[in-house]
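As you look at this complex, bear in mind that one protein chain is not there, while each of the others sits in place.
The letters A and B name the chains in turn, as written, and every chain counts its residues from 1.
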Amino acid sequence: MADALTQLGFASWLSVLIASIIKVTLILVGGSVGMMFLTWYERRSISYMQDRRGPNRVGPQGLLQPISEAIKTMTKEDATPRDADKIVHFLAPVVMLGATVLSFAVIPWGRMFPVDLNAAVLFVIATGGLHSIGMMMAGWGSNNKFALLGGMRGVAQLISYEIPQVMAIIPVVLMTGSMSLQKIVEAQNDFAGLGWYVFSPVGLLGFALFFTASLAEGERTPFDIPEADSEIIAGYMTEYSGMKFAVFYLSNYMSNLAVCFITATLYLGGGNGPGVDALGGIAGGLLSLIYFLLKSFALFFVMVLIRATVPRLRVDQLMSFAWKFLLPLVLVNILSASFWVALLRWDQQWPKLTEWFGAPSTADATNWGRLAIAIVLTLLINAGAVALIMRLTNRNVQKHLYTTDEELALGLS
Amino acid sequence: MLKTEELQINIGPQHPSTHGVFRMLVTVDGETLVDLKPVFGYLHRNHEQLGEVNTYLQNMPFTDRLDYFNSMVNNHAYARTVETLAGVEVPERAQYIRVIMDELSRILNHATAMGFMLGDMGAWQTALLWGMREREKILDMFEYVSGARMMCNYCRFGGVVRDIDDWFITELKKLMQGLPHYFDDFEGLLLNSEILLARARNIGVLPKELALAYSVTGPVLRGSGVAYDIRKAEPYAVYDRFKFKVPVGTVGDVYDRFLVRIAEMRESYKILEQALEQLPDATGGFINPKVKQQSLKAPAGEAYARVESPKGELGFYVVSDGTGSAYRYKVRAPSFINLSALADMCKGYTIADVVVILGSIDIVMGEVDR
C-alpha cells in the first residue's frame, strides 16, 4: 500500500505513515466489530442449543444488541476499590487489550496480510503470553481475594498451556519450513486448494491439541477457570466495572477471535479453498476472505458447542491434563512430523542421505507412494500414542477412585 | 518445602453459587480447603413463631415459603400433621391427587437441582434450561389446579382445595409422553461425560456411618448407600399401593447423588403412571366436607408427621393445647439437616469442589432459615 502511495507522489515517509495508520484503523475496527458480532453469535447459538431464542429485540434479529450493551457499560460508573493499587488496577485492562490487538497485526485475512513477519508464529505466541501479565496485574491491583485467586489461576493456566500450544505448532513449522504465516498458508495450497494440514495425521492431531490448548489460552469452557463465576465470582475481573470491564470483555473475545483465525490459518489452510486460484485477483481475494471467515466462525461455533455441553475442569485437573496428556502427545506429534518431513523431503532436507541411499524416485511432494507411506507411518505413531496415553489416564483415574480415606483427607487424590 | 499461608475467604452471603443468602467462611491453603464454617440465618423470618400465632389454616400458605420449589410437598406434610392431630379422614381421591402433585414436584425439583449443580460445575446452563422447560410445563399445571405456580397453597385439612379435572389429566398424560425424552437427553448430555466424571467421582464423599450420624436424609443419604425412603419405610398417603424401587449409591460422592436423583425421577415417573391408572372417580369427593377449615380446633396433644420431600425427610411437629392455633410448631427441614454435614464433606477438597458439593446437597435457603 505504501508503494502505491509513493507512486501517487507522496514522500516515502509520509506514504508509510499513512499506510500504517490505515492498516491500524482497519485492524482495530475489524477486531472490535468482529468481537461485537462474536458476542451476538455466541449468545444466539447457545440460546438455540438451550431451546431459547436469545437476544432478538435490538435491531434485526438482535444484531445491534452488542452496541446497546457497549453503550450501557460505557455509561456505567467506573468504580475503583478504595485500597486498590490504583495505577496497576487502571493499567491491567490496557495491557490485556494491547496484547490482543498486537496479535491481530499478523493475522492474514484470507490472502490479505496486514504485516508479513517472517517469525509471525512466534509473534502470535509472544503476544498471547502477555495476557498473563495483564491478568496478574488485575488480580493484584484489585485488592480482592477472589481477584487474586483468579489472577493466580489465570497465570498458572496460561503458563502451563503455552507449552503444549507452542509445541503443537512445531509440526506445522517443520512441515512448512518457515515461521511466516503467509508461507504456511501457501504451503497448504496443494490439491486445488485443499491440501490443508488438518487432512494429514500429523496435522489432525496437531489441530486437536492446538485447539484444546487455545481454549485454555482463551479461557473458554472447559478451561474458564480464571473467571469461574460459580467459584470465584468473576476472577480477576471481580472489581472491575463500566468501561474497564468492557475492555476486559473486549480483549477476551478478541483473543478468542484471534485464536480461531490462527487455528484456521495454521491447520485449515487459511483462505485457501477450491476456486480461489482459478478466480485470482480481487475476486479470488474476496473468496479467500469468505473462506477464511467461514472456517473461523465454524471453529468458534465448536467453542460455543463445547461451552454449552461440558462442565469446567478443576485447577489441578487442568494442570495434569496439560502436563500428562497434552504434552506427551505433542512430543509424539513432533516426532511423527519429523518422520513425515523426512519421508517426503529427505532429498531436500538431507542431501547426505540422498548421497548414501540414492535419490528417491521423484523429489515431488505429491509423489503418491511416499505420501502413502508417510500417512500410514504417522497415523500409526499418532494413533498408538493417543491410545496408550488414554489407557494410562484411565488406569490412573481408576486407581484414584479407590484411594484410602487418609489420602482423601490429605487431599492427595 | 515452600512456606504457605492460609487464606480466609468469605464465600457468600452474596455469591453466585450459594443458592441463596448463605455464607461459607472458608479457610484455604492455596486452593485446598482446610476448614469450612457454614453461616446462615440471613433469611430468617420467624416462621415457627408465626406458626404459633396463626390458626392452623392460616399457616398453610406460610409453609409454601419454606422449600419454595416444592410447595405442594410442604402443604402435604403440614396438612398431614394437622390431620393426624385432629383425627381427620382424607378421601381416597385426595390422597391420590396429593401423591401426583408430590411426584410431579419431585421431578421438577430434581430436574432443576441437578441443573443448578451442573451450573455450579460450569456447564453453561444447558442442563438447567432443559430442566426449566420441564418445570415450566409442570408449573403451568400447578397453576391451573391451585391458582399459583410456586406458592400453591393447595392442600386443606382433609383433602385438597380444588379437584383435578379432565384437562389436567390429559395434560399430565401429554407431559408424561415427553418426560422420558427429557430423561434420556439429560443422561446423554452429561452422565458419561469425562469432565463430569472427573469433577464428580470421589468428590465430597459422605461415608455411610457419618451420614447416619448426621441424620442426613433424602438423596444424600441414599447416595451414601443407605436404603431409606419414607415412602417405603413408613408408607403415607397411598404409597403402599405403588410398585417402585429405591435407588441407592455405593460410594456416597457427588456422582452417586447425581445418579440417585436421575433414578428417582424415573421412579417418580412410574409412580405417576400407576397413580393415574388407579385414580378413583370423583364420587368420593376431593375434600372431607365435615372439616371446619377456618375454625379447626385440634384436641390437646402432639403430632409429628413426615413425608419424603425431594430433599429428604420433611416433618412438621405440632403441639396443641386445644385452641385454634398451635401451642408449639416446629419444622424438621431436610435442607437444614443435610447442610450440617457440609463441612465434613468438603474438607480436603478444593474451592471448586465446595460449590459442587453444596450443589449436590440441594439446599433451599427458605427452608434452612425458617
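By our rule, a contact is a pair of C-beta atoms (placed from the backbone, for glycine too) under 8 Å apart; a residue touches a chain by one contact, two chains touch by 3 or more.
Simple rule for what comes next: contacts and distances are computed from a predicted model.
K.L.:
Missing chain's UniProt protein name, "4Fe-4S ferredoxin", "Nitrogenase protein alpha chain", "Phosphate transport system permease protein PstA" or "phosphoenolpyruvate--glycerone phosphotransferase"?
P.N.:
"4Fe-4S ferredoxin"
K.L.:
Of the residues B:Ala113, B:Val145 or B:Val364, which one touches the chain left out of the display?
P.N.:
Once the missing chain is taken into account, the touching residue is B:Val145.
K.L.:
Using the touch definition up top, pick the residue from B:Gly218, B:Pro247 or B:Pro334 that touches the left-out chain.
P.N.:
The missing chain is touched by B:Pro247.
K.L.:
Considering the whole complex, not just the chains shown, which residues of chain B touch the missing one?
P.N.:
54, 57-62, 126, 130, 133-134, 136-137, 140, 143-148, 151, 153, 161-162, 171, 174-175, 177-178, 181-182, 185, 188-197, 201, 208, 225-229, 232-233, 244-251, 255-256, 259-260, 263, 294
K.L.:
For chain A, which positions touch the chain that isn't shown here?
P.N.:
Interface residues of chain A facing the absent chain: 45, 48-53, 305-306, 308-310, 390-391, 394, 397-398, 401.
Following the convention adopted for this analysis, only the chains that are shown with their structure count from here on.
K.L.:
Rounded to the nearest whole Å, what is the centre-to-centre distance of chain A and chain B, using the mean of the C-alpha atoms as each centre?
P.N.:
45
K.L.:
Spell out the residues on chain B that touch chain A in their complex, using ranges where they run on.
P.N.:
That would be residues 7, 9, 15-17, 31-32, 118-126, 129-130, 133, 189-190, 193, 195-199, 201-202, 205, 207, 347-355 of chain B.
K.L.:
Which of the residues in chain A end up touching chain B in this complex?
P.N.:
46, 49-52, 145-146, 149, 221-222, 224-225, 228-233, 307-317, 397, 400-401, 403, 405, 408-411, 413
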